[in-house]
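Let's look at chain A:
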Amino acid sequence: MFELGNLFKNIYLWAENLFYNWGIPQIILELLSMVIVAGMIIGFITLAVLFLVWWERKVSGHMQSRFGPMRTGWHGWLQTIIDAIKLILKEDTTPENADKGGFFIAPIIVFVSAFMAYICIPFGKGLIVKDLNIGILYIMAITTFTVIGLLTAGWSSNNKYSILGGFRSAAQIISYEVPLTLSVLGVVILAQSLSMQTITNSQKHIWEWYIWRQPVGFLIYLVAGIAEINRTPFDIPEAEQELVAGYNVEYSGMKFAMFFFAEYTNLFLVSAIATTLFLGGWNGPFLPSWLWFFIKSFFLVFVIMWFKWTFPRLRVDQLMGFAWKFLLPLAFINLILTGLFA
Partner candidate 1 sequence: MNQEISEIYTEEFFVNMGPQHPSTHGVLRLLLKMDGEVVLDMVPHVGYLHRSMEKIAENRTYFQYIPYTDRIDYSCSMFCNQGFVMTVEKLANVPVPERAEYIRVIMVELNRIASHLIWLGTFSLDLGAITPFLYCFREREKILDLFEMTCGQRLTYNYMRIGGVSRDITPEFIPMTKEFVKYFLPRVDEYEDILTDNPIFLSRTKGIGILDQETAIDNGVTGPSLRGTGLKWDLRKNEPYSIYDKFDFEIPSGKASDVWDRYTVRIKEMRESAKIVLQALERIPEGPIKTKTAAVFKPPEGEIYLRIEAPRGEMGFYIVSDGSPKPYRVKIRTGSFSNLTVLPIISRGWKIADLVAIFGSLDVVLPEVDR
Partner candidate 2 sequence: MSPEDIKKIVTERFPDKLKDAKIIGFEPSFIVEKDILLEFCRYIRDSKELSFDLLSCMSGADYPDRFEVIYFLFSFTHKHKVSFKVQLPKENPEVDSLTPVFPSANWYEREIAELFGIKFKNHPDPRPLLLPEGWDEGYPLRKDWTGKDFKRMPDLK
């Protein structure tokens, strides 16, 4: 009960039907229905990000023996909405010597690349927008576009600090892509498929979860994932104390809001993929499947937030050394052993 079935497919078909009855030509009708489903995803992501921003401030506050937002609504739950309104109302400045095209398009690239990966995430039994049979490969490929966005942002701001920040973040993301993908390959070998629904379907019971068979893979994925989304201890690109916000130092208003939005979208994405690959996705007794998915994802989000507020940050060359000299050999060994004993 309470199962939503394949909500996206049903809504798509209902919209197609509706437009067909209104006599709209075939191509435009398909496009419009896709837009409606995309709108649903964006709506969902917005809600999730609103919740996550509030939750991060509460979690960090309680860990630092203070309360966090308390005045805007009950325990500050309206805080994010008010912050978003403030950012929208802010003046959208562009530096005089900035590269106008690049400056405008960089936040869009960053946000779109995060959003497009949500097409393949299984939120519940059948609740997936499109179960591509190359699901996880598609996600890995799409999320790499973020690098282009960050480099464009750093370069087009025409500011020494932004360029330094952009270079650092590009180097970091590219370095950590490799162990990330290798750790995912371990699960793919065990599940014998790249499709997200198939991977989830093969973990029906708690003893079948891939985390037991791939513990090292899970840890590598978590660490590399945190590095991918630029959070402490890997948040050199945004190190406030050194370069005062790095690549997005010149951004204000809505463009800054898009970077901020993209960071939390990515955060939820990393946890969602980890849940699907290692923690059994939406499987679980009694409760509806989408509720299980959210519980597991939010638990991982909480762990990532916990890391942010506990550890100091690594220096840029130590970060690279860690990726290339430690995580990469470990991921290779993990892959070889999985291949041998699967």
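Here is the rule we use: a residue touches a chain if its C-beta (ideal position, glycine included) is under 8 Å from a C-beta of that chain, and two chains touch if they have at least 3 such contacts; residues count from 1.
Per the selection procedure, all candidates are chains of the complex that A comes from, given by their letters.
Remember, predicted model here, so these are calculated numbers, not experimental data.
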Among 1 or 2, which touches chain A when you look at the whole complex?
1
Contact set on chain A toward candidate 1 in their complex
60, 63-66, 160, 164, 232-233, 235-236, 239-242, 244, 309-318
